[in-house]
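What follows is subunit A.
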Amino acid sequence: MSLVVTSPEETTDRVIPWCHSAPISPTEGTVPDWYQELRKAAWTRFANIPVPVRTNEKWRFSDLQHLRFDDYTLASKLPSDLTSELINRAISERPEHFSAHFVFANGQLIHAETPALPESAVCVPLSDAFHSHPEQLREHFLKHEDFVGGDKFAALHASATLSGTFIYLPKATVIEHAILIHHFVGGANSMIFPHTLIVADQNSKVSVTEAFESVAENEETLVVGIADLHADHGGKIQYVALQDLSESGAKHVQLQHARAGRDAAIKIGYVNLGAEWVRNESINRMVEEGADCQVFSANLANRDQEFDQRTLQSHEAQHTTSDLYFKNALYDRSRTIFSGLIQVHPNAHYTDSYQSCRNLMGSEEAESNSLPGLEIDADQVKCSHGATSGTISEDEIFYLQSRGLPAEEARRMITLGFLNESIQRLEGDDLKTTLVERIERKFHSLS
Partner candidate 1 sequence: MNQSLKIENLHVSVEGHEILRGMNLEVPKGQVHAIMGPNGSGKSTLAKAIAGHHDYEVTEGAVYLDGVNLLEMSVDERSRAGFFLAFQYPREIPGVSNANFLRAARQARLPKGQEIDAVAFYREMYAKMDGLGMDRKFTGRSVNEGFSGGEKKRNEILQMMMLEPQYAILDETDSGLDIDALKIVAHGVNSMRSADRSFLVITHYQRLLDYIVPDVVHVLFNGRIIHTGGKELALELEEKGYDWITKDAA
Partner candidate 2 sequence: MSESATLEALAIERDTGNFSYPEDYEHNAGVGLTEDTLKYISDIKGEAEWIREFRRRALKVFNSKPMPTHWASKDLENIVFDEIRYYLSKGQAPKQNWEDVPDDVKKTFERLGVPEKERKFLAGVEAQFDSESAYSNVKEALSKEGVIFVNSTAGLRDYPDVFRPYFGKVIPTGDNKFSALNSAVFSGGSFIYVPPGVKVKHPLQAYFRINAENFGQFERTLIIVDEGAEVTYMEGCTAPKFETATLHSAVVELVAMKDARIQYITVQNWSNNVFNLVTKRGIAHENAEIRWIDCNIGSRLTMKYPGVVMKGRKARGEVISIALANTGQHQDTGAKMIHAADETTSNIVAKSISVGTGISTYRGLVHIPKNLKGCRNNTECDALLINTNSVNNTYPAITVRGNRHATQHEASVSQVSEDQIFYMKQRGLNEGEAMSLSVNGFVNDLVREFPMEYSVELKRLIDMEMEGSVG
């Protein structure tokens, strides 16, 4: 199978297939009929959705040169000596406390442990969930059709062989420590399609961290992931995507939906360190009174990396709240795009919503693009957004130098502090420590 891509410049609204057949593994086990149908429909949809073009507002400022996936294929199974090495890598990186840990390599589950999972909680690979929890899957699995530009990727994902996790928390189930999921991708021109579905019933609580990493450097790979979060009355979900793929060759599309019901609270975190090109889409819907969604991101971009993030805070009921706080530190020739929209639907009165994107420019050629947006169609609304870009002031450096720190160290501290402001809004000390360490690790590899 091959992915044939025509240069975006040449295409306007013509329909061009990216691949000739769906990325389905011939060796996979049985899947239910309804899912087969869903896949087929997704494949048809995929074929009919035009590839993004420059005049599409949802791809404004994106460098569409990145969207070339010639000859990409579904990632194949890795040899066992390599997988045990990956398992060790994943284990060495995880914090002391966790309630479950799944490791996937090229879409295969290679490691699973659930040391501290409450009995009522369900945390299983998707492939098992089709048989063990068919009702819940039929209700929630791949139900979204609204995207902020990534609909073609979403259709490709839906048609593909997925690797991923189904997490279900019945009423009042509280999971103390985080659930950790690792996805490794490797092999030239390989694709994986990780999927995470989290359903939190009344008053339940869970925190999930998903990490994306490359098996090796300098390999062309594509990750198209979907994370789908549902929090019911009083439920709490935290979902963090830590992306640390290879800076050369790896591409990552992560599409995430959150739906917060009455008094439910959802927190999302994005940390982007690796990959050559990243597209994050975060759609967060507050659908019942008292719902709250908070989205945070800390990104450290260098070389020729492009981080393209699009968000939607959709207020669909009265008395809902949301907050968004994105931070980018940019070096070399890197580019970031932040396009966020706060949408207050008619009758979503008493909405309280904020959005802020801050860029710290660390080189002469780095480029930040900020498109914070508001669409307000209701009454008694408090909304504001802000976007700034600037650089570390010489005064700040001077102050730290006067206390004895070398200029470079001062710069490092200030930049880490800048990104840390976003990280600290997340929950879980273990998690925050991990994220800060990963950012520091990349920082050391800079200069």
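The set was built so that all candidates are chains of the complex that A comes from, given by their letters.
Definition applied: a contact is a pair of C-beta atoms (placed from the backbone, for glycine too) under 8 Å apart; a residue touches a chain by one contact, two chains touch by 3 or more; residues count from 1.
Predicted model only: the values in this text are computed from it and were never measured.
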item	value
Touch-positive candidate for subunit A in this complex, from 1 or 2	2
In the complex, subunit A residues that touch candidate 2	55-57, 60-61, 346, 349, 359, 361-391
